[in-house]
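Every protein chain except one is present and positioned as in the full complex.
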């Protein structure tokens, strides 16, 4: 039983990172707010104190809940009677580990952006911390919040594909096609900086999403990879394009392609999975549709209207009224809220509650590091140990 | 200057209708909450007192802000120091007029679902009330909140089409293909009941959306209609399918088709407009895309990434991260918030603020009544006087 | 038994019209040749003798089989031992009737382009001629040759839709968006000239295709129309845009839109039909796909791979290898060939043989004339008597 047992109303949330000019922090705030499950009450929104203050004020935080650093915030909020029950960590990759550990150690639930950490070593340590903590750790691989992805996962689990044979997953963008990191793009700056991003560029930023999505849907993760990483833009220090072959213990094969330099692609995350008996295809830019084909039959254009409860239990509006990126993100927050409320009373999350966690985070880092290792050895097949 | 001048934080919002089991009330609440512009603090959520109470409690309203009827709510909230500044009216059509008038008369801004009223006579009276009131009247023709619809409107205004020639607008569903109104669907019950819906069935429920959308984008409204209305489902008392030809003063021609009995259509609202020099095509079920063709050139697949500020000023996430129905709805709430905040200080809404209002509502009722009149006279061309 | 009984090899074909610069004549020739069923051996290819000669020579016709006029050709070929067994008539509309009659009277099978004639009076007379003749009359409403249209027709016949409720058919182009008829386009010249086209412009040229296609698939033809015809281009003497409401004896309703002035549309012929139990959607520009939805189920993307024998009996390559416009056209020639070969022996065409005939042609002219009459009376509902 937590000290919040019996509480009503929205869950009190803090945020680390996400100050003015940030992208993903605002997304987390909308996702947290959309269904009324969370209320943002505290923040260490920037490592620059002035920005932290201004950002907090703009968000309507009480002045004494605006912190200059996450350590102070963790320490103080843990003692406040109405302190935060959960925290969203939305900093660059290299600043996930320390705050996540600090809050987990104080029993405050962590909702952390991906990739989980900047290095595999950190990821391992964080996994150990999470295992010791009573607090929950939720990793926002938000694409797994899409209803039709839930539907795909459920169909695979029920045997729609039969034995898995092939996985094609791609996450393709074009916003880094030119050296925008040297032209004032803050978003590009840290993502192309090994000190802040870790060993993977596109691989860490979007490749981990693709990797997680494929595993989430198929229920299988590759055991080995063969990778070819490229930095197409002159002077870029991390990969902006990665082509990876995948091998599964089951005998399935796959390919993952992520790129941030392919003109005409905004945020094209697509997943295609094929088995002995059927195939499933989904695209993030048209996320309400899942194409499902049983071998020998016509493809079916599935939407939420014909999907099962795994897909529709979190929906807000009927099929035909498009839910998108923010709703999928908010679905993870809704899952987190359900788990947090159950945890207050010492209970397990309600049946069906589903969110990426420290295991997904660890797998993601292993994937990045295996790809980097493979690429360094000219594509040698490398185990995801 | 309003009594709320200088206030900070979210706008206090009340709600009429939208109790448990309702559909559109929940949508309004999410839309109001998404960007943090509004805070729901009061409600007359149902005409059944018990449902009103339970619904209010479930939403976390203070017990003394849960009302049995909108009259009491309007009267009391107008006097409270922290009373509501705006109200959302989300009742069936026949219950729009009276509460809208009550709140407008007390200077409380009204955000009202469509169609504006059940009859043209009410619409006229409400228009007069709105003209007399200092309060704003916002009509939630939510599809006009989609970014790419804003883009289309801007392009038409800038002359992309040249002189308008043709308008094809459709709003097609299939959820009323069987007599669900006699099988327990509350949503279907009132929509097929002339006493609650008014003279139009599909025409009022979705035809008015299609009509408004076409006018919103083209900047032109037809001057006359020729309509063929059908009730395909046995025993249904209102049209569930309407085919309407349109004539514009400019010489343009059009067709509007709305149906709720066409299998395979969930919520297919599509708009195609053509002029001397170009064409534009948009579909609500894939709302992030606008196909724009200059005569003789290749169609361009426009997204927010290449759209102008009219489309993107309200966006929350970059193009490629799909925004959908709820975001479009929330855009109208964001527009309303901007206008309300300006109105507090006696100022006009910020440049570019755009929402459907009493004029759109009046036009919608005129459209419904002209169609009904035309249909009764076997399709005779009937003016939208 | 015909004088060609027992003959082997391709059917000897003549052609009226289709000289150099013509469009549809070349299409007929490819369609006739594609499957090896016909061999072009004679022609009255142009009313200008010199063009007739040059065109015939270019096509490799023997000099004595190149005619200056169809009358001579009909008379002489009927007497030749190796004379033509069939003739393709590919002249402008006003020049269909006389040659069709001439060949029918001589027992030579006629394959005639659409619309069947320029006027309803001619159509009636031609129908009478065809009834008296032993020769076949095939009308090339070529879109009814598409495999997935055959599939749609079969599904409707088998009850997939249940009772028909709605028909939406459109045929939209943009090539007449400007006055190209005064800028040297021969194709546009005669199509916009009442003396050569008849009373319908877009209506006759493409509206008749749309009308026929809807009837072909649904098995029902409207009993009355209400039409609004427009000539958008200044100085044009025939409609370039027609919006028509349809009423069926069964209670079904429909709308037909044809336009040649809608930018961004090349040759967009689309058909959507809805019934109590299901819906079907097809588009000519992506003709290998039929979207079939049973009410309450996911839409199925049908291709030839899952279609029945009605769709696939004429296919040349497996599904996935796109067949298009020319193959659909050639399918009608293949049907004609089967019927002609059967007719030689006095037999009926093989089971399943299906092509538009004089009945379709007559219905098309009635449709055009009813629309023109309705439009003249401001859209009054007008019977297709």
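Letters A, B and C mark the chains in the order given here, with residues in each chain numbered from 1 onward.
Assume contacts are C-beta pairs under 8 Å (C-beta built on N, C-alpha and C of every residue); 3 or more make two chains touch, one makes a residue touch a chain.
What you see is a predicted model; the values in this text were computed from it and never measured.
Student: If I consider the whole complex, including the chain that's not displayed, which of C:248, C:325, C:367 or C:381 touches that chain?
Tutor: Result: among the candidates, C:325 touches the missing chain.
Student: Out of A:125, A:253 or A:313, which is the one that touches the chain we can't see?
Tutor: Result: among the candidates, A:253 touches the missing chain.
Student: Of A:78, A:154 or A:245, which one is in contact with the hidden chain?
Tutor: Of the listed residues, the one touching the omitted chain is A:245.
Student: By the contact criterion defined above, which parts of chain B meet the unshown chain? Give residue numbers in ascending order.
Tutor: These residues touch the chain not displayed: 291-292, 296-303, 305-306.
Student: Hey, which chain A residues sit against the chain that's not shown?
Tutor: Listed in rising order, the touching residues are 165-166, 168, 174, 177-178, 226, 228, 230, 232, 241, 243, 245, 247, 251, 253-255, 257, 259, 261-265, 272, 274-279, 281, 291, 293-296, 299, 378-381.
Student: Kindly note down the residues of chain C that lie in touch with the hidden chain.
Tutor: These residues touch the chain not displayed: 8-9, 23, 26-27, 29-30, 33-36, 60, 173, 265-268, 284-288, 303, 305, 316-327.
What we mean here is this: only the chains that are shown with their structure count from here on.
Student: Roughly how big is the turn, in degrees to the nearest 5, that lines up chain A with chain C by CA atoms?
Tutor: So the angle, rounded to a multiple of 5, is 180 degrees.
Student: Using the average of all C-alpha atoms in each chain as its centre, how far is it in Å between chain A and chain B?
Tutor: 35
Student: For chain A versus chain C, what separation do you get between their C-alpha means, in angstrom?
Tutor: 56
Student: Nearest whole angstrom, what separates the Cα centre of chain B from the Cα centre of chain C?
Tutor: The separation of the two C-alpha centroids amounts to 44 Å.
Student: Two or more other chains in contact with one residue: find those residues in chain B.
Tutor: Within chain B, residues 265 contact more than one other chain.
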